[in-house]
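Structure first, commentary second.
Missing here is one protein chain; the remaining ones are kept as they sit in the complex.
When the chains are written out, they are named A and B in that same order, and each has its own residue count from 1.
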Amino acid sequence: MMLPPLSFLPIFIDFNCIFSPDGRNFQVEYATKAVENGGTSIGIKCKDGIVLAVEKVVNSKLLVPGKNKKIQTIDRHVGVCYSGLIPDGRHLVNRGRDEAQSYKSLYKEPILVPSLIDRLGIYVQNYTCYNSVRPFGVSAIVGGIDDNGPHLYMIEPSGVYWGYNGAATGKGRQAAKSELEKLDLPNLTTREAVKEAAKIIYAAHESNKDKDFELEISWINYEDTKGRHESIPEELLKEAIEYAAAQSDEEESSDEEMEE
Amino acid sequence: MNGITVDIEHLKKGEVSLGTSIMAVTFKDGVILGADSRTTTGAYIANRVTDKLTQVHDTIFCCRSGSAADTQAITDVVRYHLQMYTAQNGKPTTKIAASLFQELCYTNKDHLTAGIICAGYDEKKKGSVYSIPIGGSIHQQDYAIAGSGSTFIYGYCNKNFKKNMTKDETVNFIKTSLSQAIKWDGSSGGVIRLVILTKDGIERLIFYPDEYQEA
Partner (left out) sequence: MNHDPFAWGRPLNETYGEYNYNIANASSVTSHRNPKMATQQPIVTGSSVLAIKFKDGVIMAADNLASYGSLARFDNVERLLQVGKDTIVGCSGDISDFQKIERLLDDLEIEDGYDIENYELKANHIHEYLSRVFYNRRSKMDPLWNSCLVGGFDADSGEPFLKYVDLLGVTYGADSLATGFGSHLAIPLLRKKLDSDDAVKNLTEEEGIKLISECMKVLYYRDARSLDKYSLAIIKKDDVKLIKGLRCEDMSWRFASGIRGYGN
(Lines give C-alpha, C1' and ligand atoms only; values in the text may rest on other atoms or scores of the structure.)
Protein backbone atom coordinates (compact mmCIF):
# COMPACT_ATOMS: atom_id res chain seq x y z
CA MET A 1 0.00 0.00 0.00
CA MET A 2 1.28 3.50 -0.84
CA LEU A 3 1.22 5.80 2.16
CA PRO A 4 1.75 9.51 1.55
CA PRO A 5 4.85 11.05 3.16
CA LEU A 6 3.90 12.52 6.52
CA SER A 7 5.48 15.92 5.86
CA PHE A 8 3.12 16.28 2.94
CA LEU A 9 -0.05 16.06 4.98
CA PRO A 10 -1.48 17.78 8.00
CA ILE A 11 -0.76 15.60 11.06
CA PHE A 12 -4.41 15.17 12.02
CA ILE A 13 -5.25 12.77 9.21
CA ASP A 14 -3.38 10.24 11.26
CA PHE A 15 -6.16 10.37 13.84
CA ASN A 16 -8.50 7.47 13.93
CA CYS A 17 -11.66 9.54 13.80
CA ILE A 18 -10.68 11.65 10.83
CA PHE A 19 -10.63 10.77 7.15
CA SER A 20 -7.67 11.58 5.00
CA PRO A 21 -8.51 13.92 2.14
CA ASP A 22 -8.85 10.98 -0.22
CA GLY A 23 -11.32 9.23 2.10
CA ARG A 24 -9.19 6.70 3.94
CA ASN A 25 -8.73 5.89 7.60
CA PHE A 26 -4.99 5.42 7.94
CA GLN A 27 -5.14 3.91 11.44
CA VAL A 28 -7.20 1.05 10.08
CA GLU A 29 -4.76 0.56 7.24
CA TYR A 30 -1.82 0.52 9.64
CA ALA A 31 -3.67 -2.07 11.74
CA THR A 32 -4.00 -4.18 8.62
CA LYS A 33 -0.21 -3.95 8.29
CA ALA A 34 0.13 -5.46 11.76
CA VAL A 35 -2.08 -8.33 10.65
CA GLU A 36 -0.07 -8.92 7.52
CA ASN A 37 3.05 -9.52 9.58
CA GLY A 38 1.43 -12.09 11.89
CA GLY A 39 1.65 -15.85 11.59
CA THR A 40 -0.74 -17.39 9.08
CA SER A 41 -4.23 -18.39 10.24
CA ILE A 42 -6.76 -20.30 8.18
CA GLY A 43 -10.30 -21.56 8.55
CA ILE A 44 -12.12 -24.15 6.46
CA LYS A 45 -15.86 -24.69 6.27
CA CYS A 46 -16.75 -28.34 5.65
CA LYS A 47 -20.01 -30.15 5.12
CA ASP A 48 -19.88 -31.51 8.69
CA GLY A 49 -18.12 -28.70 10.53
CA ILE A 50 -15.23 -26.31 10.78
CA VAL A 51 -11.44 -26.65 10.88
CA LEU A 52 -9.19 -23.87 12.18
CA ALA A 53 -5.40 -23.90 11.86
CA VAL A 54 -2.59 -21.54 12.73
CA GLU A 55 1.10 -21.27 12.07
CA LYS A 56 2.34 -20.51 15.57
CA VAL A 57 5.69 -18.76 15.24
CA VAL A 58 7.98 -19.92 18.06
CA ASN A 59 9.99 -16.95 19.28
CA SER A 60 12.08 -18.76 21.85
CA LYS A 61 13.46 -22.24 22.23
CA LEU A 62 12.57 -22.02 25.92
CA LEU A 63 8.83 -22.08 25.27
CA VAL A 64 7.20 -25.41 26.17
CA PRO A 65 6.37 -27.29 22.96
CA GLY A 66 2.65 -27.97 22.46
CA LYS A 67 1.57 -25.46 25.12
CA ASN A 68 0.67 -21.75 24.82
CA LYS A 69 -2.32 -22.46 22.59
CA LYS A 70 -3.19 -19.73 20.10
CA ILE A 71 -6.60 -20.97 18.98
CA GLN A 72 -9.28 -20.02 21.49
CA THR A 73 -12.85 -20.95 22.36
CA ILE A 74 -15.60 -18.31 22.54
CA ASP A 75 -18.40 -20.70 23.42
CA ARG A 76 -18.70 -24.51 23.35
CA HIS A 77 -19.62 -24.38 19.68
CA VAL A 78 -17.48 -21.46 18.48
CA GLY A 79 -13.73 -21.31 17.96
CA VAL A 80 -11.51 -18.48 16.80
CA CYS A 81 -8.00 -18.00 15.47
CA TYR A 82 -6.37 -14.76 14.47
CA SER A 83 -3.28 -13.16 12.98
CA GLY A 84 -1.80 -9.94 14.28
CA LEU A 85 -1.34 -8.59 17.77
CA ILE A 86 -2.08 -11.41 20.20
CA PRO A 87 -3.23 -9.19 23.10
CA ASP A 88 -5.76 -7.52 20.79
CA GLY A 89 -7.02 -10.94 19.78
CA ARG A 90 -7.31 -12.03 23.40
CA HIS A 91 -9.38 -8.94 24.15
CA LEU A 92 -11.64 -9.60 21.18
CA VAL A 93 -12.15 -13.19 22.33
CA ASN A 94 -13.08 -11.98 25.81
CA ARG A 95 -15.64 -9.69 24.27
CA GLY A 96 -16.97 -12.60 22.23
CA ARG A 97 -17.33 -14.67 25.40
CA ASP A 98 -19.24 -11.87 27.11
CA GLU A 99 -21.55 -11.55 24.12
CA ALA A 100 -22.14 -15.30 24.04
CA GLN A 101 -22.90 -15.34 27.77
CA SER A 102 -25.27 -12.40 27.57
CA TYR A 103 -27.16 -13.98 24.67
CA LYS A 104 -27.44 -17.24 26.55
CA SER A 105 -28.55 -15.65 29.81
CA LEU A 106 -31.47 -14.03 28.00
CA TYR A 107 -32.51 -16.67 25.46
CA LYS A 108 -31.25 -19.83 27.27
CA GLU A 109 -29.70 -21.10 24.05
CA PRO A 110 -26.19 -20.99 22.61
CA ILE A 111 -25.65 -17.88 20.51
CA LEU A 112 -26.17 -18.24 16.76
CA VAL A 113 -22.85 -17.81 14.97
CA PRO A 114 -24.12 -15.02 12.65
CA SER A 115 -25.47 -13.12 15.67
CA LEU A 116 -22.15 -13.43 17.49
CA ILE A 117 -20.20 -12.25 14.49
CA ASP A 118 -22.54 -9.31 14.04
CA ARG A 119 -21.98 -8.22 17.64
CA LEU A 120 -18.21 -8.61 17.30
CA GLY A 121 -18.27 -6.65 14.04
CA ILE A 122 -20.03 -3.77 15.75
CA TYR A 123 -17.52 -3.88 18.58
CA VAL A 124 -14.47 -3.83 16.29
CA GLN A 125 -15.95 -1.06 14.14
CA ASN A 126 -16.38 1.09 17.24
CA TYR A 127 -12.60 1.18 17.64
CA THR A 128 -12.29 2.99 14.31
CA CYS A 129 -14.50 5.90 15.34
CA TYR A 130 -12.66 7.63 18.20
CA ASN A 131 -9.23 9.17 18.37
CA SER A 132 -8.80 8.03 21.97
CA VAL A 133 -8.46 4.43 20.83
CA ARG A 134 -6.71 2.50 18.08
CA PRO A 135 -8.29 -0.17 15.89
CA PHE A 136 -7.81 -3.88 16.56
CA GLY A 137 -4.54 -5.18 15.15
CA VAL A 138 -6.04 -8.53 14.25
CA SER A 139 -8.00 -10.32 11.59
CA ALA A 140 -9.99 -12.99 13.37
CA ILE A 141 -11.34 -16.13 11.74
CA VAL A 142 -14.40 -17.27 13.65
CA GLY A 143 -15.98 -20.67 13.03
CA GLY A 144 -18.84 -22.48 14.68
CA ILE A 145 -21.77 -24.85 14.39
CA ASP A 146 -25.31 -23.88 15.32
CA ASP A 147 -28.83 -25.08 14.49
CA ASN A 148 -28.36 -23.88 10.92
CA GLY A 149 -25.11 -25.83 10.35
CA PRO A 150 -21.48 -24.74 10.11
CA HIS A 151 -20.50 -21.07 9.72
CA LEU A 152 -17.16 -19.45 8.98
CA TYR A 153 -16.42 -15.73 9.10
CA MET A 154 -13.45 -13.41 9.14
CA ILE A 155 -13.49 -10.01 10.89
CA GLU A 156 -10.98 -7.40 9.82
CA PRO A 157 -9.60 -4.37 11.72
CA SER A 158 -12.12 -2.08 10.02
CA GLY A 159 -14.95 -4.07 11.62
CA VAL A 160 -16.07 -5.52 8.31
CA TYR A 161 -16.80 -9.24 8.26
CA TRP A 162 -17.56 -11.68 5.45
CA GLY A 163 -18.66 -15.29 5.40
CA TYR A 164 -16.25 -17.73 3.74
CA ASN A 165 -15.89 -21.34 2.66
CA GLY A 166 -12.18 -20.97 3.26
CA ALA A 167 -10.50 -18.01 4.95
CA ALA A 168 -6.85 -17.09 5.36
CA THR A 169 -5.02 -14.19 6.95
CA GLY A 170 -1.51 -13.32 8.12
CA LYS A 171 1.83 -13.40 6.42
CA GLY A 172 1.25 -16.45 4.25
CA ARG A 173 -2.32 -15.63 3.27
CA GLN A 174 -1.66 -15.41 -0.47
CA ALA A 175 -0.19 -18.89 -0.66
CA ALA A 176 -2.89 -20.19 1.68
CA LYS A 177 -5.67 -18.66 -0.36
CA SER A 178 -4.48 -20.16 -3.60
CA GLU A 179 -4.24 -23.56 -1.88
CA LEU A 180 -7.74 -23.16 -0.41
CA GLU A 181 -9.12 -22.35 -3.84
CA LYS A 182 -7.95 -25.73 -5.11
CA LEU A 183 -10.10 -27.57 -2.55
CA ASP A 184 -13.64 -28.71 -3.16
CA LEU A 185 -15.22 -26.49 -0.48
CA PRO A 186 -17.47 -26.87 1.37
CA ASN A 187 -17.91 -30.53 0.38
CA LEU A 188 -14.87 -31.77 2.25
CA THR A 189 -15.28 -33.60 5.55
CA THR A 190 -13.51 -32.17 8.60
CA ARG A 191 -11.25 -35.22 8.74
CA GLU A 192 -10.05 -34.53 5.19
CA ALA A 193 -9.84 -30.80 5.86
CA VAL A 194 -7.54 -31.30 8.87
CA LYS A 195 -4.90 -32.80 6.56
CA GLU A 196 -5.38 -30.10 3.94
CA ALA A 197 -5.11 -27.44 6.65
CA ALA A 198 -1.78 -28.87 7.78
CA LYS A 199 -0.55 -28.88 4.20
CA ILE A 200 -1.67 -25.30 3.65
CA ILE A 201 0.00 -24.02 6.82
CA TYR A 202 3.23 -25.77 5.82
CA ALA A 203 3.00 -24.23 2.34
CA ALA A 204 2.24 -20.81 3.79
CA HIS A 205 5.25 -21.08 6.06
CA GLU A 206 7.51 -20.93 3.01
CA SER A 207 7.23 -17.12 3.14
CA ASN A 208 8.37 -17.13 6.77
CA LYS A 209 11.00 -19.82 6.50
CA ASP A 210 13.65 -18.30 8.73
CA LYS A 211 11.46 -18.74 11.81
CA ASP A 212 10.53 -21.92 13.68
CA PHE A 213 6.85 -22.69 13.96
CA GLU A 214 4.38 -25.07 15.49
CA LEU A 215 1.21 -26.26 13.77
CA GLU A 216 -1.98 -25.94 15.79
CA ILE A 217 -5.31 -27.28 14.55
CA SER A 218 -8.77 -27.32 16.12
CA TRP A 219 -12.10 -28.51 14.81
CA ILE A 220 -15.83 -28.64 15.38
CA ASN A 221 -17.95 -31.40 13.91
CA TYR A 222 -20.97 -33.51 14.75
CA GLU A 223 -19.42 -36.95 14.99
CA ASP A 224 -16.07 -36.57 16.76
CA THR A 225 -16.63 -33.51 18.95
CA LYS A 226 -20.44 -33.52 19.23
CA GLY A 227 -20.62 -29.91 18.11
CA ARG A 228 -17.92 -28.73 20.50
CA HIS A 229 -14.83 -26.75 19.60
CA GLU A 230 -11.80 -28.88 20.52
CA SER A 231 -8.16 -29.38 19.64
CA ILE A 232 -7.75 -32.26 17.24
CA PRO A 233 -6.46 -35.46 18.85
CA GLU A 234 -2.72 -36.00 19.11
CA GLU A 235 -2.66 -38.89 16.58
CA LEU A 236 -4.67 -36.96 14.01
CA LEU A 237 -2.27 -34.02 14.26
CA LYS A 238 0.65 -36.36 13.73
CA GLU A 239 -1.07 -37.93 10.75
CA ALA A 240 -1.79 -34.48 9.30
CA ILE A 241 1.81 -33.35 9.70
CA GLU A 242 3.06 -36.50 7.98
CA TYR A 243 0.63 -35.88 5.14
CA ALA A 244 1.75 -32.27 4.86
CA ALA A 245 5.42 -33.27 4.81
CA ALA A 246 4.80 -35.95 2.17
CA GLN A 247 2.89 -33.52 -0.02
CA SER A 248 5.56 -30.84 0.14
CA ASP A 249 8.26 -33.42 -0.71
CA GLU A 250 6.24 -34.46 -3.71
CA GLU A 251 5.88 -30.88 -4.84
CA GLU A 252 9.57 -30.22 -4.39
CA SER A 253 10.44 -33.22 -6.54
CA SER A 254 7.93 -32.17 -9.17
CA ASP A 255 9.49 -28.71 -9.10
CA GLU A 256 12.81 -30.29 -9.77
CA GLU A 257 11.36 -32.19 -12.69
CA MET A 258 10.08 -28.97 -14.16
CA GLU A 259 13.51 -27.47 -13.84
CA GLU A 260 15.00 -30.20 -15.93
CA MET B 1 -47.97 -24.37 51.45
CA ASN B 2 -51.26 -26.10 51.11
CA GLY B 3 -51.52 -27.53 47.62
CA ILE B 4 -53.04 -25.63 44.77
CA THR B 5 -54.79 -22.99 46.83
CA VAL B 6 -51.54 -21.13 47.11
CA ASP B 7 -51.74 -19.08 43.91
CA ILE B 8 -55.25 -17.87 44.59
CA GLU B 9 -54.44 -16.78 48.15
CA HIS B 10 -51.38 -14.97 46.87
CA LEU B 11 -53.51 -12.31 45.19
CA LYS B 12 -53.98 -9.08 47.03
CA LYS B 13 -57.54 -8.41 48.04
CA GLY B 14 -59.46 -6.63 45.32
CA GLU B 15 -57.07 -7.76 42.60
CA VAL B 16 -58.48 -8.98 39.30
CA SER B 17 -57.69 -12.63 38.71
CA LEU B 18 -57.84 -15.03 35.80
CA GLY B 19 -59.13 -17.96 37.88
CA THR B 20 -58.94 -19.87 34.75
CA SER B 21 -59.12 -22.98 32.64
CA ILE B 22 -56.45 -22.91 29.93
CA MET B 23 -54.70 -25.53 27.84
CA ALA B 24 -52.49 -26.03 24.80
CA VAL B 25 -52.18 -29.25 22.81
CA THR B 26 -49.73 -30.28 20.10
CA PHE B 27 -51.17 -32.22 17.18
CA LYS B 28 -50.24 -33.52 13.75
CA ASP B 29 -50.01 -30.14 12.00
CA GLY B 30 -49.04 -27.83 14.86
CA VAL B 31 -50.57 -26.72 18.11
CA ILE B 32 -53.95 -25.55 19.44
CA LEU B 33 -54.48 -23.30 22.45
CA GLY B 34 -57.75 -23.10 24.34
CA ALA B 35 -59.17 -20.98 27.15
CA ASP B 36 -62.37 -19.99 28.89
CA SER B 37 -63.32 -16.31 29.02
CA ARG B 38 -64.05 -15.53 32.69
CA THR B 39 -62.20 -12.88 34.74
CA THR B 40 -63.20 -12.49 38.37
CA THR B 41 -62.78 -10.10 41.29
CA GLY B 42 -63.62 -12.38 44.17
CA ALA B 43 -67.01 -13.82 43.21
CA TYR B 44 -67.87 -10.99 40.80
CA ILE B 45 -67.26 -11.61 37.11
CA ALA B 46 -65.33 -8.52 35.99
CA ASN B 47 -65.29 -9.64 32.34
CA ARG B 48 -67.27 -12.54 30.89
CA VAL B 49 -65.80 -12.44 27.37
CA THR B 50 -62.06 -12.13 28.13
CA ASP B 51 -59.47 -13.15 25.53
CA LYS B 52 -56.80 -15.03 27.48
CA LEU B 53 -55.00 -16.23 24.36
CA THR B 54 -52.44 -13.56 23.65
CA GLN B 55 -50.15 -13.25 20.65
CA VAL B 56 -46.47 -12.61 21.33
CA HIS B 57 -45.15 -13.30 17.82
CA ASP B 58 -46.39 -14.34 14.35
CA THR B 59 -47.16 -17.93 15.34
CA ILE B 60 -46.37 -17.91 19.06
CA PHE B 61 -49.14 -17.39 21.60
CA CYS B 62 -49.55 -17.74 25.32
CA CYS B 63 -52.41 -18.65 27.65
CA ARG B 64 -52.49 -16.49 30.77
CA SER B 65 -53.58 -17.46 34.27
CA GLY B 66 -53.14 -15.81 37.67
CA SER B 67 -53.13 -12.05 38.08
CA ALA B 68 -54.44 -10.27 34.97
CA ALA B 69 -52.18 -7.28 35.60
CA ASP B 70 -49.05 -9.39 36.09
CA THR B 71 -49.58 -11.64 33.07
CA GLN B 72 -50.40 -8.71 30.80
CA ALA B 73 -47.23 -6.92 31.90
CA ILE B 74 -45.09 -10.03 31.38
CA THR B 75 -46.61 -10.69 27.97
CA ASP B 76 -45.91 -7.12 26.88
CA VAL B 77 -42.26 -7.45 27.87
CA VAL B 78 -41.93 -10.79 26.06
CA ARG B 79 -43.52 -9.33 22.95
CA TYR B 80 -40.95 -6.51 23.04
CA HIS B 81 -38.07 -8.96 23.44
CA LEU B 82 -39.30 -11.07 20.52
CA GLN B 83 -39.51 -8.04 18.26
CA MET B 84 -35.96 -7.23 19.28
CA TYR B 85 -34.89 -10.81 18.67
CA THR B 86 -36.46 -10.81 15.21
CA ALA B 87 -34.64 -7.64 14.26
CA GLN B 88 -31.27 -8.96 15.47
CA ASN B 89 -31.32 -12.70 14.83
CA GLY B 90 -34.33 -13.62 12.69
CA LYS B 91 -37.39 -15.69 13.50
CA PRO B 92 -37.63 -16.81 17.12
CA THR B 93 -38.58 -20.37 18.04
CA THR B 94 -41.30 -21.20 20.53
CA LYS B 95 -38.56 -22.30 22.93
CA ILE B 96 -37.00 -18.85 22.90
CA ALA B 97 -40.34 -17.21 23.63
CA ALA B 98 -40.94 -19.67 26.46
CA SER B 99 -37.45 -19.05 27.85
CA LEU B 100 -38.19 -15.33 27.96
CA PHE B 101 -41.40 -15.96 29.91
CA GLN B 102 -39.46 -18.27 32.21
CA GLU B 103 -36.70 -15.75 32.89
CA LEU B 104 -39.20 -13.01 33.75
CA CYS B 105 -41.35 -15.25 35.95
CA TYR B 106 -38.30 -16.66 37.73
CA THR B 107 -36.35 -13.48 38.45
CA ASN B 108 -39.48 -11.64 39.61
CA LYS B 109 -41.11 -14.55 41.40
CA ASP B 110 -41.45 -12.59 44.64
CA HIS B 111 -43.75 -10.08 42.99
CA LEU B 112 -45.68 -12.14 40.46
CA THR B 113 -48.68 -14.41 40.39
CA ALA B 114 -48.51 -15.82 36.88
CA GLY B 115 -49.06 -19.28 35.45
CA ILE B 116 -48.37 -19.23 31.75
CA ILE B 117 -48.56 -21.73 28.93
CA CYS B 118 -46.48 -20.72 25.94
CA ALA B 119 -47.28 -22.53 22.70
CA GLY B 120 -46.35 -21.93 19.10
CA TYR B 121 -45.47 -23.21 15.70
CA ASP B 122 -42.01 -22.93 14.15
CA GLU B 123 -40.50 -24.48 11.05
CA LYS B 124 -37.98 -26.64 12.90
CA LYS B 125 -39.90 -28.01 15.89
CA LYS B 126 -43.43 -27.64 14.40
CA GLY B 127 -45.95 -27.38 17.25
CA SER B 128 -44.56 -27.17 20.77
CA VAL B 129 -45.91 -26.41 24.23
CA TYR B 130 -44.14 -25.10 27.33
CA SER B 131 -45.69 -24.78 30.76
CA ILE B 132 -44.37 -22.08 33.13
CA PRO B 133 -46.13 -22.41 36.50
CA ILE B 134 -45.73 -19.88 39.32
CA GLY B 135 -42.21 -20.02 40.70
CA GLY B 136 -40.82 -19.75 37.19
CA SER B 137 -39.80 -23.26 36.24
CA ILE B 138 -40.23 -24.37 32.63
CA HIS B 139 -41.52 -27.73 31.40
CA GLN B 140 -41.88 -28.85 27.82
CA GLN B 141 -44.92 -31.05 27.33
CA ASP B 142 -46.98 -32.68 24.58
CA TYR B 143 -49.95 -30.89 26.03
CA ALA B 144 -50.34 -28.59 29.04
CA ILE B 145 -53.25 -27.59 31.24
CA ALA B 146 -53.26 -24.84 33.85
CA GLY B 147 -55.41 -22.52 35.93
CA SER B 148 -57.81 -23.27 38.77
CA GLY B 149 -60.17 -25.25 36.53
CA SER B 150 -57.43 -27.54 35.26
CA THR B 151 -57.34 -29.54 38.51
CA PHE B 152 -60.70 -31.06 37.61
CA ILE B 153 -59.54 -32.41 34.25
CA TYR B 154 -56.10 -33.90 35.01
CA GLY B 155 -57.54 -37.40 34.84
CA TYR B 156 -59.67 -36.81 31.76
CA CYS B 157 -56.83 -35.22 29.77
CA ASN B 158 -54.30 -37.84 30.82
CA LYS B 159 -56.58 -40.64 29.65
CA ASN B 160 -57.79 -39.04 26.41
CA PHE B 161 -54.76 -37.25 24.96
CA LYS B 162 -53.10 -39.00 22.03
CA LYS B 163 -50.03 -37.91 20.08
CA ASN B 164 -50.48 -36.79 16.45
CA MET B 165 -54.24 -36.28 16.55
CA THR B 166 -56.00 -34.63 13.61
CA LYS B 167 -57.20 -31.07 13.87
CA ASP B 168 -60.82 -32.09 14.44
CA GLU B 169 -59.89 -34.64 17.10
CA THR B 170 -57.79 -32.03 18.89
CA VAL B 171 -60.49 -29.37 18.77
CA ASN B 172 -62.95 -31.87 20.23
CA PHE B 173 -60.47 -32.94 22.91
CA ILE B 174 -59.96 -29.35 24.03
CA LYS B 175 -63.65 -28.51 23.81
CA THR B 176 -64.73 -31.43 26.04
CA SER B 177 -61.83 -30.92 28.48
CA LEU B 178 -62.53 -27.22 28.93
CA SER B 179 -66.29 -27.69 29.13
CA GLN B 180 -65.74 -30.05 32.07
CA ALA B 181 -63.30 -27.61 33.71
CA ILE B 182 -65.82 -24.80 33.29
CA LYS B 183 -68.60 -26.97 34.65
CA TRP B 184 -66.83 -27.81 37.93
CA ASP B 185 -64.78 -24.65 38.50
CA GLY B 186 -66.65 -21.56 39.65
CA SER B 187 -63.79 -19.31 38.53
CA SER B 188 -64.01 -20.50 34.92
CA GLY B 189 -66.82 -19.83 32.49
CA GLY B 190 -68.15 -18.00 29.45
CA VAL B 191 -67.13 -18.95 25.95
CA ILE B 192 -64.33 -21.30 24.85
CA ARG B 193 -61.77 -19.61 22.64
CA LEU B 194 -59.32 -21.58 20.50
CA VAL B 195 -56.27 -20.53 18.51
CA ILE B 196 -54.90 -22.98 15.94
CA LEU B 197 -51.26 -22.50 14.88
CA THR B 198 -49.97 -24.39 11.83
CA LYS B 199 -47.74 -23.76 8.84
CA ASP B 200 -50.72 -21.93 7.33
CA GLY B 201 -50.74 -19.38 10.14
CA ILE B 202 -53.37 -18.50 12.72
CA GLU B 203 -56.98 -19.62 12.89
CA ARG B 204 -59.34 -18.59 15.67
CA LEU B 205 -62.41 -20.53 16.76
CA ILE B 206 -65.03 -19.72 19.37
CA PHE B 207 -67.63 -21.96 21.03
CA TYR B 208 -70.59 -20.60 22.97
CA PRO B 209 -72.05 -22.22 26.10
CA ASP B 210 -75.03 -23.63 24.20
CA GLU B 211 -72.58 -25.30 21.80
CA TYR B 212 -70.14 -26.90 24.22
CA GLN B 213 -72.45 -27.76 27.10
CA GLU B 214 -73.79 -31.29 26.86
CA ALA B 215 -77.50 -31.62 26.50
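Observations, loosely collected:
In this text, a contact is a pair of C-beta atoms (placed from the backbone, for glycine too) under 8 Å apart; a residue touches a chain by one contact, two chains touch by 3 or more.
Remember, it's a predicted structure, so these values are computed and weren't measured experimentally.
Within the full complex, the residue among B:120, B:133 or B:190 touching the omitted chain is B:133. For the chain left out of this panel, the touching residue among A:75, A:88 or A:196 is A:75. Where subunit A meets the chain that is not shown, the touching residues are 69, 71-73, 75-76, 79, 97, 101, 104-105, 108, 218, 228-231.
Residues touching the missing chain, restricted to subunit B, are 1-6, 9-14, 102, 106, 109-111, 131, 133-139, 141, 151, 154 (touch as defined at the top).
Keep in mind that, in the parts below, only the chains that are shown with their structure count from here on.
If you average the CA atoms of subunit A and of subunit B, the two centres end up 48 Å from each other. On the subunit B side of its complex with subunit A, the touching residues are 81, 85, 88-89, 95-96, 99-100, 102-103, 124. Within the complex formed with subunit B, the subunit A residues making contact are 106-109, 112, 114-115, 118, 147.
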